[in-house]
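Mind having a look at this structure? Questions to follow.
With one protein chain withheld, the remaining protein chains of the complex are depicted in position.
Now for subunit A:
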Amino acid sequence: MSDPTASFEQTAHALYHDHHRWLQNWLYRRIGCPHQAADLTQDTFVRVLGARDLGRLDEPRAFLTTLAQRVLFSFWRRRNLENAWLEALAQQPENHAPSAEDYALVREAIETLDRLLGGLPLRARKAFLMNRLEEMTHAEIARALGVSVATVERDVKRAFTHCYLACLDAMPQGAVNSLTAPRP
């Protein structure tokens, strides 16, 4: 590990070999499920491989826990989202459950929307989803939320702008300019 001439692959391999059990146990203590702890351990090592430079790791476990905390955070976020969805579903009068395919489809769609709408104020989120997802008119949304139609219009526009800028942030630099540049 402390060998300065070790290659990236060697360092990553040593890190896995020396610490993956310890990390899995660390994650297990936090989430209490051995299967999920194993999955999250793998996710953490995927992030290790994504690191540009491992350099000399004097504190390999501190490095691993930093990455694992990020993995855990997105795990909690996904789980909270999924729980909120299942709770909403459970409150519906129909006593059905989605098929396994729909379950995966819907879960992924909700996660994508959550990423795009992340950071947007709650009322704008609501107005936007009522409009685009549930196909309610601005007037209907204004009534449901107890605000003016002009406010709904502003919220929907704000949400579109937010999603658009979020996508630009996620795109590589070259793609951003190409959006409004004249094409050959």
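Simple rule for what comes next: a contact is a pair of C-beta atoms (placed from the backbone, for glycine too) under 8 Å apart; a residue touches a chain by one contact, two chains touch by 3 or more; residues count from 1.
Assume contacts and distances are computed from a predicted model.
Enquirer: If you look up the hidden chain in UniProt, what protein name do you find among "FecR family protein", "Molybdopterin-dependent oxidoreductase", "ATP-binding cassette domain-containing protein" or "SpoVR family protein"?
Expert: "FecR family protein"
Enquirer: Touching the missing chain, which residues of subunit A?
Expert: 29-30, 32-33, 36, 69, 72-73, 76-77, 79-90, 92, 94-100, 102-110, 112-114, 116-119, 122, 125-126, 129-134, 136-140, 153, 156-157, 160-169, 179-183
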